[in-house]
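What follows is one structure encoded as structure tokens, with my remarks underneath.
In this view, the complex is presented without one of its protein chains, the others remaining in place.
So, subunit A:
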Amino acid sequence: MFSLFYGLWKYLFSKTEFHVLILGIDKAGKTTLLEKLKSLYSNLEGLPPDRIVPTVGLNIGRIEASDAKLVFWDLGGQIGLRTIWEKYYEEAHAIVYVIDAACPSSFEHSKSALEKVLRHEDLRGAPLLILANKQDLPGSVSVEELARYLDLKELDERLYMFEAVSAYDGMGIKLAIEWLVEVMERSKRTELLRIRTGAAGHA
């Protein structure tokens, strides 16, 4: 009986932990974003941008934002390492896709990598936040221009948003994360993941 109430109590009051994948091609600024998130939302100082080296593995950031717990998985973007991305899809609640908006020559590459991500069955229904990063740099394109360039066809039933940010100085990040938490809380995918982990927990 107690365990029944405890289960109910836990169901009602415990915060869901959301898993968010940070993806994008190499040099987009994924780890810089992660470190900025740590410094904006937790008491960790986060690494300064000049100390960040290319990721060849997994970086993790845990924060609390808008009364929710978020775990960010930042995976390396080099081509050889992208095969591991999909191993993390199944458990992800949402995707943050980072693009270097100051480097138009990389857009084509970014677009094809993103299309591949969106086609993957394991990410079905996962909300998508596309960040036009590096707004602190001169020559960075606007969100509208980037969206026009990407011209994504497969977004129809997916919750998505474009946001202009600078992982370097923090511009736009809080707004983007607010949106992310809000959509994850109401997405069908979150419900599905909850049922699945719940079922696994009681098995």
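Please note the rule applied: a contact is a pair of C-beta atoms (placed from the backbone, for glycine too) under 8 Å apart; a residue touches a chain by one contact, two chains touch by 3 or more; residues count from 1.
As a convention for this text, contacts and distances are computed from a predicted model.
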{"item": "Choices \"ADP-ribosylation factor 1\", \"DNA sliding clamp PCNA\", \"Pescadillo homolog\" or \"18S rRNA biogenesis protein\" - which one is the UniProt name of the chain not shown", "value": "\"ADP-ribosylation factor 1\""}
{"item": "Contact partner of the left-out chain, one of A:F18, A:Y41, A:W73 or A:F162", "value": "A:W73"}
{"item": "Subunit A residues touching the omitted chain (full complex)", "value": "35, 38, 44-47, 51-53, 55-62, 73, 80-81, 83-84, 87-88, 91"}
